[in-house]
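Read the structure below first, then the notes.
The complex appears here minus one protein chain, its other protein chains still in place.
Up next, chain A:
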Amino acid sequence: MLVEIQLIAIVVAVACALPGVFLVLRSMTMLSDAITHTVLLGIVLAFFATQDLNSPLLMLGATLVGVATVWVIGALQRTKLLSGDAAIGIVFPLFFSIAIILITRYAGSVHLDTDSVLMGELAFAPFKRTQLFGMDIGPQALWTRIVILLINSVFILLFYKELKLSTFDAALAAALGFSPVLLHYGLMSLVSLTAVGAYDSVGSVLVVGFMVGPALTGYLLTRQLHHMIWVTVITAVINSIVGVQLAFAVDASLAGMIAVVTGVTAFAAFLFSPEKGWLKKTLRRSKQQKKLYKWKTKQEMEQR
């Protein structure tokens, strides 16, 4: 069971980290934070429609609400009547709180309770099994996560060139016929789908950390996009292994511990990255300062 939990954690972490690469590069981490919360509304609405927590319609509903969130925020921003982050600040709590009210009022008795939604529970994941021809082939959570990981990998592999161009230079992408709007919504659908897949493992609060943390580490340690993606994936794997082991060692929340480890590695990369790190930049600046000061005193001596 421990192995299964570890496997689920790794798959969730990598599935989240992949779209995270482009979220970080497009400065859209806060938008993804909004999506990872508002997808809950889609889950709740789809649950009321189907009365089945395992229905694939839940995924669809959540993805649709995620994309709707992006659209509403974008429409508010285009009016230029309020700043970009204010639009996020209005839409995200509105959708999310409606979802919370619906859950507490109407769905309190089912598995869909606020605690598991906010925090997730990786430890219970192995209890629900998947059967194939009567054989137990592992926890259901593992299989759904693997499917999402595959979808994310295939999307990025197929549209690597297009995503890269539209992220770096949206105007040229549009001029060359690669619709940035289409790619934007494609990526946002992916983020929504990933968020739904991740929320009952790690909770809607922490999903954004799983998306952004490893990608930020990758960004700080590399100089080329394909290297960044690899380092991001490796970081996600290491974080989830260390996180799960630590959580078992001190008997703490699994998702919480992975998130802590993720934060620590990202911060370490920020401090110690050999090229882009804070330490390196500060050292260089103080060296320059010393040189400048020496030069200044020399100038003053000569003037006397």
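Everything that follows uses one rule, which is that a contact is a pair of C-beta atoms (placed from the backbone, for glycine too) under 8 Å apart; a residue touches a chain by one contact, two chains touch by 3 or more; residues count from 1.
Basically, contacts and distances are computed from a predicted model.
Per the UniProt record, the chain missing from the shown structure is "Manganese/zinc/iron transport system ATP-binding protein", taken from the list "Manganese/zinc/iron transport system ATP-binding protein", "Acyclic terpene utilisation N-terminal domain-containing protein", "ABC-2 type transporter" or "Succinate dehydrogenase cytochrome b556 subunit". Touch with the chain omitted from the figure is made, among A:L25, A:L64, A:I90 or A:I151, by A:L25.
Interface note for the absent chain: among A:L225, A:A247 or A:V261, the touching residue is A:L225.
The chain omitted from view is touched by exactly one of A:F124, A:W143, A:F178 or A:F267, namely A:F178. Checked against the hidden chain, the listed residues A:M1, A:I101, A:L158 or A:A252 yield one contact partner: A:L158. Summarising the interface, chain A meets the missing chain with residues 25, 80, 158-162, 164-165, 167-169, 171-178, 219, 222-225, 227-228.
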